[in-house]
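Only one protein chain is missing; all other protein chains are in place.
Up next is chain A:
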Amino acid sequence: MGGLGVGTTSQLQKGGGEGGGVFGGEAPFPEWPQTYQHRRSWGSGGAGGAKLSLSKGKGVQHEECSFDSESSYGYGHGGNIIHGGSSSTSTSDYGYGHGQAHSNPYPYNYPPPMCNNGSHKLDRDVAVPPALEPSKADGGSRRHEGQEGGARLCSLCDQKRAALKRPKTLEQVTSHPFEFHFFPHLEQEFLPLKPLLVVIIVPFGWKKICRECFYKVFEEEIHQVIVENQLFKPGERVAIGASGGKDSTVLAYVLSELNRRHNYGLDLFLLSVDEGITGYRDDSLETVKRNEIQYGLPLKIVSYKDLYGWTMDEIVKMIGLKNNCTFCGVFRRQALDRGAALLKVDKVATGHNADDIAETVLLNILRGDIARLSRCTSITTGEDGPIPRCKPFKYTYEKEINLNQICTYAYFKRLDYFSTECIYSPNAYRGFAREFIKDLERIRPRAILDIIKSGENFRISTNTKMPEQRTCERCGYISSQKWCKACVLLEGLNRGLPKLGIGQAEALIMMAERK
């Protein structure tokens, strides 16, 4: 990492102070270049912008490709990302000296296991979104080396080959690539969002950056979020909710990386829930099992079959495709907690990103759930419960300044993840909300963070009647009712009256107690 200025600027001191306080004294990012500490791209210029729309890996790829052709930027089909040619070699030269996990980057040594449904192969073609794939067909013509005259060096470290481009909107902002710009009006606007929370390093005016610098920017952003929000305490045992999907895989990788680099002193675990969905979860669990080896994190899998005696396949066979997500969601929530309890962890970290949270805010409005609306935006939830959960990616956009961070990160790091939509596809109306958010993001990128901001600022009176927290009389899990929702649903299933569990919990409980 030579060549990077050992930047002990004011920002470093600040970060060091807080980081040291929490995590025990070591300068948090000694190799950081001279960047300005800045909030994320709150105002990336409003409407328009290059539309590199990468799939979230949650199953909407087919709708995405159309944006590329709309791209008004001169970067051609691939949007902002330029592929660095011989990419297979350049991943391993990155590192902080403890890279045994990621030096084993891609499942080449894993012969891609066959998926049961056959339509998804766990190899590069699936894991890498189409827009990012360095396609041979458009190779030379789509590259832009010639555009600005030859040398494509990273404008941060000035040494490595640049691999990414930032949008022009940012280039216009500052004249000098190393001058870090401060936008008072943006600063003001979101300062109060959560005091000192979203301090994120965005070096403005980079034209091209190399992968290494991108990794660092991304990782340090997450580090900042963790430090500022004091998500973890030294010595804690933390389970990472791992589905095998893109977000949780990146989370697992980044957390284990940061844990080492900044001496968080955390014991990390992977925690997966096996819903028992053939052709979907079994394949993604294979991914998680590989991640266990790749990142050296112990893995715990809890299955619906063991916990409840039912797999989702069996449930769907009984109730059909309507409402099956209700069962799955309720059971998963509890299964995660139970798995966490088995692992004896202090916290669960999940890979929810800004888009997910914005979607949740909207859905809670549509659903009329004021209690959830009031808590769904907090970065740590369930602190009064036995095992709190946190979302380190809360401020991580899916597309940050038209750059799909998580996706890009996963791609360049050659992370091994699984991207298929659940075969019992989600209900239409969550789909509507997701589409809506994507549309919003297209015309106003900051809408995502505005939704989160709204969610945080809603005037929800503290004495609004909130459901009282009790423990389930049956299983002892936290519940707002006599029985927890999982027990009610389960009772309905076991009695062969699954519909009753959804609508008429009371009747079901009475029935059970009479017996």
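Throughout what follows, a residue touches a chain if its C-beta (ideal position, glycine included) is under 8 Å from a C-beta of that chain, and two chains touch if they have at least 3 such contacts; residues count from 1.
In this section, contacts and distances are computed from a predicted model.
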Hidden subunit of the complex - UniProt protein name among "NADH-ubiquinone oxidoreductase chain 6", "Proteasome subunit beta", "Cytoplasmic tRNA 2-thiolation protein 2" or "Pyruvate dehydrogenase E1 component subunit alpha": "Cytoplasmic tRNA 2-thiolation protein 2"
Contact residue for the chain not shown (choose from A:Q159, A:S454, A:Q481 or A:Q504): A:S454
Options A:L373, A:I406 or A:L489, residue touching the unrepresented chain: A:L373
Of A:M318, A:A341 or A:I365, the residue in touch with the unshown chain: A:I365
Sites on chain A contacted by the missing partner chain, in the whole complex: 43, 46-47, 185, 188-193, 322, 361-362, 364-370, 373, 428-429, 432, 436, 439-440, 443-444, 446-447, 449-451, 453-461, 464
